[in-house]
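Note that one protein chain is taken out, while the other chains of the complex remain in position.
Let's look at chain A:
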Amino acid sequence: MAGAVETTDEVASHLHPAGSFDVDDHPMPNGREEIWRFTPLRRLAGALDRQPTGAGAVDYRVEAPGEVAVASLAPGQAPRGTVLVPSDRAAAIASAETADALHVKVPAEVVVADPVAVTVQAGGGRSNGHVVLDVGPFAKVTLLLDHRGTGVHTANLEVVVGDGAEVTVVSVQDWDRDAVHLGQHEALVGRDASYRHIVVSLGGDVVRLNSNVRYAGTGGGADLYGLYFADAGQHLEHRLFVDHNAPHTRSHVDYKGALQGRDARTVWVGDVLIRKIAEQIETYEINRNLVLTDGAQADSVPNLEIETGEIVSAGHASATGRFDDEQLFYLQSRGITEEDARRLVVRGFFAGLLERIGIETVRDRLTEAIERRLAEVGV
């Protein structure tokens, strides 16, 4: 490959300009910006105003096995800030207004059997947060970020996946109906490391998560899964960016959503950049939406920016639809009522993603929450 001397930094993503820690570098959006055009700005309840965390607004409860070190990091204290540079105003505020980020450190080669559980309990009012998951080479861990309660919350998650490490993040947005949550999850995947990021968004009035991945070396893989279920009036927005900035890396994005009720709204934006240097990479992203009732709207926008053709594969797919009549007919022709048939189809739609949540108690809780939702509208 003579002549392939271009460094990764020289080709910028057209869709993702460089970030900044300075809140003022991210002006208050007016809604016409590409990154904000789907978001209902008027419903953000001050999430984009720079404000400190109110007293009692949020409580971080950490349950971590003994081999995991839990501490805090000041702004600029590595590894904080080495992976995540805020890409929008919400992330910049979350970063600037968090004096002590939660630092969860897994030493090299330590395999943590039980998940590290971080419960983010919001108690109303304005809050900011920043979590750094710092996983050493060849270590293995699962982090559960469990968001509950209500309030206006901006928060970041910064993940260092050491070389050869295996990291799973499960972020559950089980907010009360009126919460607002904006956040950025940023991971740097080490050489030959594997990163799994699973998002489940059920609650909240507005949830908007940016989940981003880039690579620190060759051979890394990232699987980004998501499941969301929007009820009447909810806005659930998931934006993904996989930056293939190293050769022989792999990414797979699979997001599925269901919508029911008037003005239920979901947005999925999946961007993949394959830089010139990123030869022999593999990437695939898919988003599927099941619209269960009238009056709901799902936006699905896959984008591929390809700077090199020397790759193994790159693809994307997006499908939004109602129940498949043939599936319902098949099930009903076996005596199953229409209501039960619909429930089976929705359950089946989400089954694969729920199975990926390795934590049984969380999986059962989410399965029940989905069943309750379906029962509400008689699906």
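Just so it is clear, contacts are C-beta pairs under 8 Å (C-beta built on N, C-alpha and C of every residue); 3 or more make two chains touch, one makes a residue touch a chain; residues count from 1.
In this text, contacts and distances are computed from a predicted model.
Per the UniProt record, the chain missing from the shown structure is "Fe-S cluster assembly ATP-binding protein", taken from the list "Anti-sigma regulatory factor (Ser/Thr protein kinase)", "Fe-S cluster assembly ATP-binding protein", "ABC transporter permease subunit" or "Heme exporter protein B". Within the full complex, the residue among A:294, A:325 or A:360 touching the omitted chain is A:325. Within the full complex, the residue among A:18, A:317 or A:351 touching the omitted chain is A:351. Annotation for chain A: contacts to the undisplayed chain at residues 324-327, 329-338, 340-341, 344-345, 347-352.
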